[in-house]
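Complex shown without one protein chain; remaining protein chains in place.
The letters A, B and C name the chains in turn, as written, and every chain counts its residues from 1.
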């Protein structure tokens, strides 16, 4: 992550990707427009589709489309979304189901009236839950696990909404940060492990205040809202005319996603109560302590390695140099020449500044190695630019296991660290030395003394049971 | 300028803008595709239109369109541009003549056959030259001064092409780096002052080598070409089957544009034989020497101030912190809420990392202050994020005069430094102190001992006479 | 309806509109492409959205989008729809729910597996049926009544598909011609009244034959299929590897929509076993017998009145003249000049040929008068072109009642004939005389001796009970 810019995931083919960003606002005359801006700030959490649903107290209507927030919503569309309550969603999806029908918010009507729902996360009991519901007559129109939550809610015998929501949550397992829009109020919900973030903010002063929920606090900053506090794991908040009411629906067992700090979130956000930028610099400092290098300069891989590189440079007192320049216009489709240009894909994105690196011993800092192929190309580019030695430093431990909680990961067999030793990875990427941050160092950098983070991608120790279908899907060859 | 990324000009409304990038290649079976890639690498020099003209030895054909390179050219379009010779152009234009007819390359036929031309720069005798040509029966189909060069060429009494080109160049004054495509060869030309850059590169090894010309060497890097040397001021190069032949058509009087190093060029380019990234770091170091600050952290304005901030931090030994984060998704049209959000436009692009700046004395580094309004908003954002003091440092002298040589500048009355003292600028932008790099320091940073740089935007001393119409245009209120 | 062209409904703002066209094919390697062509031929039945679902024997997938068939489907999209079975749908919808989520086919999964469904018609017990389903836990994601049929099917206690389908049909009332796609077979269904058409065709010869279903036989013609027979009211056909199997699920009570012959269907189709073109000529002949005119020429309103005008001219022996010319490029958005051009909207579409009408007594033939405003403008245009007298003849009875069976009609209060006498209509439109075809004449023209046509729009006698909500909707002021 570049401290000077957050990641344009779209161009990184060798990084994990998050599934979604969610946003909600209650009590503002421009609810749809502010939701648009909130999604705009959360664009990095999903670029494939965007949607907003609003309630004017009478009726819930929505609009969603494929593409970036700014493409999906025009002024005309937003003007057609009236009301003082809104929720929004921005989504990344895996290739198989890139389809508008899976875009969110999901808007349905049922015996409890209309409800719209936006979901960040992934359920781990989706397939059995789906079969049970179908056996009871349910029809499914999407391939998203989010639809399950709505079915359970609609079928709940509980007549009160909070009870019916709790009833539904009782039947699903896994990762879910949710916002639900009803005719008159909004629910914000975080699963008992709190895998994915969800923060509460306040816009304006009493009595003219509105309440907002967002995956990251950068969405609050843009609209001028103030961060109040996180929704707790196992907690739901109800936003209505009286303001927020907090309810606990399950005992908290915090297992927050460490990768939000390592890579996903914007550096200017607070996530799980911590500055993301600060965490990343600490990761770099810790990395320098664990894996010092006898080198001349520290060079970050832009933009993903920049914050850790600053920490590394400060701690090691080796000068930081921006020896790799990123082309911001990359990301569109382009035309490859027939004649092979070596490492063409990476060259389109990154270009070395040879003058800075010629004859130098370089510490090259990045936030992860997934398949290894991109790292290999970058090392080669740095060497071809004249670097004498390249010492690769990674600001997290080796990634060995897929995620089941809302992150899009390659299958296990594609993760180079799942099948190779560090030495063979070093050899594969062509580095003179390779150092990964230790698990211990990682936890120390985010001050995780109580085991409140999910580290499963580094340890394969999953906080929940996971359905076999899902495991098979992610571990297939 | 971010050392980790080159500028996305499109989102900077308060920066000077360059007019064009040019590219040419001779002797390659994929001439059109490589030109496409070259323009891709030069996209930052002009986003409004793009064009390519090719020759297959028989006929010159071209394609151009409004928009980014990747939008204008599809695979089908490129496949329809055959031949081993090509030139390309990417263009930024002022509002008045944003029109496809002004896009380049300009392709014409005349008694000397077909010729295509792409131009970076601006002529200073365009209006009288145009009147003279019209009096002799010429018709003009564009409002671009580039058309003049072609008219003079077509009308030259000289029968040889080099003589006719020299004849035409003799009649125009001002800034021009040119590439001209004829049926069988390509010309690369740089005006006697060498205002704008033009570099020669070589792709492949003898005997299978192709020769390339580009505004910046980053275009060579992408296609794997090697930088050979700059075309000299007052020199033209002819690329044909025998390789490059160099001719001098006028005595050199180098006055190279300093702003290419301060802001325009990509940091990974060599421009006028120097590393741009290196120049910028030196500007920051020099700035630290001239205007030290008693401060806790150095914060760059991303992306324009990053390289200078690194130099400043290194020289001053104050830690560098990325206290402002840039949103990469900005640049599309967006919808502003009816309710005013203070400094909304800047907030969309920049968000502070409060944790890094709270209670701190901040040195805020940028590369220029044009109108002052954006700087003022950024200072306010930094202060609202908790900074105790904000010391603004600018890596060049106050900008007091418009450019007539190919840079799009506001009129004189819009340049805050043209009409205000440094103290009143400091007050206007709300900084606790303000320091501009001195003219002396600027020249020292780029090692300009011989007066080979044009500094007119800081000194109002123009290397050439300038027609009154042009002066009036840029100095109107 | 022009005998030389079928109607481009999109430009007729004063005509009833049909809701949908449906198509299905079983047993062809190019099922998706042939469905595309079938929908292409049925484009006039709905221009707002189009969709295709296919089965490859394993899985049902679909694609749908807003717009014309040729816009929604590209070669790439069709190539991504594999399998030997397909159904398709083209849809017109009322303004309120113009939304992709309501486009069809509807594809769901349920305990009976995946099923896709395309529906032409309108249910008359939708709102009570929906409430019952919601009370039993169903969630609704569309505002289309088609979703009801799928819910009833998914919840049926019947384990066999035919029984479960029959069970579902038992619970819905109104107009429905349906095609349903399952993993291995296709159902074609027509409601007991047979309001909307559905024809069976055969493509190729045994053993390489495929079976097709379509709203109109013109879809068969385009792909080279032969018409076999209509699906009967109250009948379902199952297309599987053994060919078609016919089942009767309810006793037939034929009440076929007369407006298919008067206006909707393409003239080259067979509908309800009759040639549409032939029916229209007979309507014109009958009209001439009932309402002769002492006139010089017969002029059709293109394209809607052409076929009837031919019949009228033949029967009356008055020469047919194309005194009004239609502009085929109309239909796109256009820009109206600020200065009012009288009858501008109609003038864009129709232009008189003055030479043909000057001084003449004109019989102006059209197929209907809905609000009267368009007819009034056309009469004025004809008079301004020099016609001495204008005798309007309409090839059906006065339209006095809204349709509840799948036709989009204005509310009752907008139907001029619902609230005005023929004499006051004549006066309003400015005609010298006005003649409507009688109900008796209408039935004679289509040889309806047994009362097998629904004439409710002329008589207000509805073949089924209709829910009050629906009646209220169509009769509101």
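One rule holds for everything that comes next: a contact is a pair of C-beta atoms (placed from the backbone, for glycine too) under 8 Å apart; a residue touches a chain by one contact, two chains touch by 3 or more.
Computed from a predicted model, the values in this text were never measured in an experiment.
Novice: List the neighbours, among the chains on screen, of the chain that has been left out.
Specialist: Hidden chain contacts in the full assembly come out as B, C.
Novice: For the full complex, which residue in C:133, C:324 or C:417 touches the chain that was left out?
Specialist: Of the candidates C:133, C:324 or C:417, C:324 is in touch with the missing chain.
Novice: Pick out which of C:22, C:54 or C:78 touches the chain that's been left out of the picture.
Specialist: C:78
Novice: Touching the hidden chain in the complete assembly: which of B:25, B:150, B:346 or B:470 does that?
Specialist: B:150
Novice: Since one chain has been left out of the picture, which residues of subunit B touch it in the full complex?
Specialist: 100-101, 106-111, 134-141, 150-151, 154-155
Novice: Touching the missing chain, which residues of subunit C?
Specialist: Residues 2-8, 29-30, 33-34, 36-37, 40-41, 43-44, 68-71, 73-75, 78, 218, 221-224, 266-268, 270, 275, 277-278, 300, 302-303, 306-307, 310, 314, 319-322, 324-329, 332-335, 337-339, 341-342, 347-348, 351-353, 355-356 of subunit C touch the chain that is not shown.
Throughout what follows, only the chains that are shown with their structure count from here on.
Novice: Going by C-alpha centroids, which chain is farthest from subunit A? Tell me that one.
Specialist: It is C.
Novice: Could you put a whole-Å number on the gap between the CA centroids of subunit A and subunit B?
Specialist: So the centroids are 37 Å from each other.
Novice: Starting from the mean Cα coordinates of subunit B and subunit C, work out the distance between those two points in Å.
Specialist: 61
Novice: Going through subunit A residue by residue, note those that touch at least 2 other chains and give them in order.
Specialist: In subunit A, no residue touches two or more other chains.
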